[in-house]
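Note that one protein chain is taken out, while the other chains of the complex remain in position.
Chain naming follows the written order as A and B, and within any one chain the residues start at number 1.
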Amino acid sequence: MAQFDEKISKDQFEPAIIDASTSERISKPSLNYWQDAWLRVRKNKGAIVSLVVIGFLIIMALIGPSLSKFDSNKQNTKHANLPPRIEALENISWLPFDGTRTLKNGNVVNPYEQKQIEEYYWFGTDALGRDQFSRVWKGTQISLYIAFLAAFIDMVIGVTFGAVSGYFGGRVDNIMQRIIEVLSGIPNLVIVILMIIVLKPGIISITVALTITGWVSMARVIRAQVLKLKNQEFVLASRTLGASHAKIIFKHLLPNLAGVIIINTMFSIPNAIFFEAFLSFIGLGLQDPLASLGTLIDEGFRAMIAFPYQMLVPAIVISVVMIAFNMIADGLRDALDPKMRD
Amino acid sequence: METKKKLLEIRNLKQYFNIGKPNEVRAVDGISFDIYEGETLGLVGESGCGKSTTGRTIIRLYDATDGEVLYDGVNVHGKKSKEELKSFNHKMQMIFQDPYASLNPRMKVSDVIAEGMDIHGLAKTKEERMNKVYELLETVGLNKEHANRYPHEFSGGQRQRIGIARALAVDPDFIIADEPISALDVSIQAQVVNLMKKLQKEKGLTYLFIAHDLSMVKYISDRIGVMYFGKLVELAPAEELYNNPKHPYTQSLLSAIPLPDPISERSRKRKTYDPKMHNYQADETVELREVSPGHFVLCSEKEFAQYKK
Partner (left out) sequence: MSKILEVNNLNISFHTFAGEVKAIRGVNFHLNKGETLAIVGESGSGKSVTTKAIMRLLPESNSEIKEGEILFDGKDLTKLTDKQMQGIRGKEISMIFQDPMTSLNPTMTVGKQIMEPIIKHQNMSKSAAKQRAIELLKLVGIPMAEERFKQYPHQFSGGMRQRVVIAIALACNPQILIADEPTTALDVTIQAQILELMKDLQKKIDTSIIFITHDLGVVANVADRVAVMYGGRIIEIGTVDEIFYNPQHPYTWGLISSMPDLDTAEDELYAIPGSPPDLLNPPKGDAFAPRNEYAMKIDLEQEPPMFKVSDTHYAATWLLHPDAPKVEPPAAVIKRREMYPGFNNK
């Protein structure tokens, strides 16, 4: 079986000098958890595209209202219900930005020419003549604000509650779990409606209404993870070294929960946006003149047949936001979930 | 052996779980033994026999149901002040079984090792802390470059050595090694065992070595205790236990270990153990009795007479 294609010179059989220290060398570059996770996210094209889309939407939500010459709250009844018209794009016939609209009988009219309006309303105007462009971005801004705030509060309460409940266990856990069961036993909508009636509808009251039950799922996930982690040997090791409870929670448990927390928060943001829109749509949400994507859709819905663009634009924005957040969350779950690691 | 100082005395230690419920488990059911300074006591038995629970109860990871653990004459269990607890944690350390679960994946190796030093304030400055970490890494056969890496970049054997360095960081006298090699590859086990022996010689450590691999235990231990269902059934010097096992369970356990020797394997006769074979009567007291100097067996009066022959 031993065959030699080539002659091997004798000096090749002298002992080799092996550097003992190299045997312990690690050739892989040192990557921490987040760098490693980033490598994984980067491979997920959907998540990256979504990340760019969300980035764009957030920027637009911040600067969008000031890009337009018109204030989002300024009413101009003379300019009511104008269709979208954009400079330069108005001459491209297949784009809906030429300022015309089709009537029920099939006639195409141009309200801008009829009313002799020089201004360009990029997304048109609503029934009160307010600029839709600035209103849509203002609405996005408020929707995102409510969602981020709600998700953040959910996170803080949920993580604290879940971690305490799971870590201390026993009676503490028993009592805290009963509280959660009672809370999740009451239908969500009932609590929210009661909250809105008690508090005046507004950004804060909606946020509070969203968070009052929203943290429960976070708390449950965190509790389950803590129950698993607290018996891991590295936590036991820390206990044998004499670490305090606070140290164990902050140094050992929370860093290992970070992935789960982020994933859960990322999923709760689109949920909050959607729930807020739903509340606005059924009339429990923000009141005029405040605009959120939900109220915009609600208003647009009333004039849907005559002026579809009034509903279409905010509906597209909210859909894109929802899809993008869900895709990012999905990508993060694949990247951060310890079970997916090899 | 008699002149040696007792470092640890375990007296009638009991650890029950789910007390009073139908699923009560008597994981450790009244065991007593001493550990002398500088020796290695091996504790063997099959899964579920309570050997790991014994280790964890000794170091207070569980609160003992009953009994006491005297360290240098002082009881470790019961209500203790923070200072007292810290001093126990200082003297007593533990090495864990699973090298993949025993290091926090989010901490750098330097922080893992320095954790004990941070808790006990053993390093005054950052520089001193890092120097100590480097020193410990070298002690366990790793080097400086490893300090800034994360646990998942290491192999099982390397991780286990990091776990040892973490335990050594607080300069303990007594280390409980809870199956430290059973998750490692054969070629790596010897490295870890050699390291533990070297450290024992250099630092005068005392070990409680918990394992189910009997040939390694025999090699590293001075004395060996065999556990069966929460009870210590036999305790003897390592040589004596292997050459002259008295308790039928020990005999069955010894006959079951396959040896890396095909010739002796071919002629191996296995013994089985059935607890009913003792046929203890209600009025017999079954306790640990010394059949020959240093050799204890769990037996009744009648068996005792037999074993002594």
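Observations, loosely collected:
By our rule, contacts are C-beta pairs under 8 Å (C-beta built on N, C-alpha and C of every residue); 3 or more make two chains touch, one makes a residue touch a chain.
If you're wondering where the values come from, they're calculated on a predicted model, not measured in any experiment.
The chain that is not drawn here is touched, among residues B:69, B:193, B:210 or B:297, by B:193. Annotation: of B:144, B:268 or B:302, B:268 touches the absent chain (contact as defined above). From the set B:15, B:40, B:158 or B:300, the residue in touch with the chain omitted from the display is B:158, counting the whole complex. If you put the missing chain back, the residues of chain A touching it would be 1-4, 8, 10-16, 18, 20, 22-24, 26-28, 39-40, 43, 342.
If you put the missing chain back, the residues of chain B touching it would be 46-47, 155-158, 185-191, 193-194, 197-198, 212, 214-216, 218-219, 242, 252-253, 255-263, 265, 268, 270, 272-273.
The criterion applied here is as follows: only the chains that are shown with their structure count from here on.
Between chain A and chain B, the centres computed from C-alpha atoms are 50 Å apart. Put simply, chain B touches chain A in their complex at residues 56, 59-61, 85-86, 89-90, 92-94, 96-98, 101-107, 112, 115-116, 119-120, 141-143, 145-146, 148-150, 152-154, 158, 163, 166-167, 170.
Residue ranges on chain A touching chain B, taken from their complex, read 21, 24-26, 28, 30-33, 232-234, 236-243, 247, 251-252, 255-256, 258, 338, 341.
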